[in-house]
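Only a single protein chain was left out; the remaining protein chains are all shown in position.
And now, chain A:
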Amino acid sequence: MTAPQPDPALQPDQAPQREPAPQPDHALHSVPALHPGVAPQVPALSIRGLAKRFGGKIAVDGISLDVPAGSFYGIVGPNGAGKTTTLSMATGLLRPDFGTAAVHGVDVWQRPLDAKRLMGILPDGVRLFDRLTGEQLITYAGLLRGMDRETVATRVADLLAAMDLQEDAGTLVVDYSAGMTKKIALASALIHAPRLLVLDEPFEAVDPVSAANIRSILDSYVASGGTVIVSSHVMDLVQRMCDHVAVVANGRLLAAGTVDEVRAGASLEDRFVQLVGGRSHTEGLEWLRTF
């Protein structure tokens, strides 16, 4: 049971081919050097030329990005931009066709178990083991991480209180509302005190009070040196919450940097629409006013 395992390095025939990644030919900004004022150090997440194709559709087309340690990083993009695919490849859930990802210098695809120890992941659009109660699910996540029972129990109690789920801790997750499900999944991602949190759409369906609670948890986490990456398409939220932002559309990186750099004086939403395009200015739906 505890027999030494061979290094879980990839089998040669299954390793992604490391060919030079296709370069995005119209990226507005190249990947910025580390933000001035942050001491030069290993980025919390560093991805290089990540690309993924699903059948005939190129979902992610060579994205490179450095997320500085200690930053609150927002990734924004329209629906189907490739945010979830990129984050899945960066966190070891989806094997990239090309490119690499490293968490605090640990290659996610060469040393997955070490990299995953550093990360807390909230994937979007996956099921949970929802026949467990909320309390059991967080405990399960902690025990899977190899934590001892006492630590898990203390942290589960803290997390349930922080997420305002104490009253429903014994309810099966399958009976939770969408927002409660999101919160319990977030709690399972936090239990092992990771150095990097990757949260895909963490505020979807979460009520404003809980969202504020979660934000203050994340803020103090960042203040104490942790790194948070959130994906979202709510620009307002990202502008208020994050210090860095990357704009992704059609599987490419359009802009990246501090929020102030990217929005360049305008609001993030206007800048986003400008970058991504596709705003329709037609005088349509005249009849909608004819009721």
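The rule is simple: a contact is a pair of C-beta atoms (placed from the backbone, for glycine too) under 8 Å apart; a residue touches a chain by one contact, two chains touch by 3 or more; residues count from 1.
We adopt the following convention: contacts and distances are computed from a predicted model.
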Q) Given the options "NtaA/DmoA family FMN-dependent monooxygenase", "Multiple sugar transport system permease protein", "Aldehyde dehydrogenase" or "Transporter", which would UniProt use as the protein name of the unshown chain? A) "Transporter"
Q | Contacting the left-out chain in the complete assembly, out of A:Ala169, A:Leu254 or A:Val276 | A | A:Ala169
Q: For the chain that's not shown, point to the residue among A:Gly49, A:Gly99, A:Gly134 or A:Gly251 touching it.
A: A:Gly134
Q | Residue numbers in chain A that touch the chain omitted from display | A | 1, 3, 5-6, 8, 10-11, 14, 91-95, 112-113, 115-117, 119, 121, 123, 125-136, 139-141, 143-149, 152, 160, 166-172, 174-175, 188-189, 192
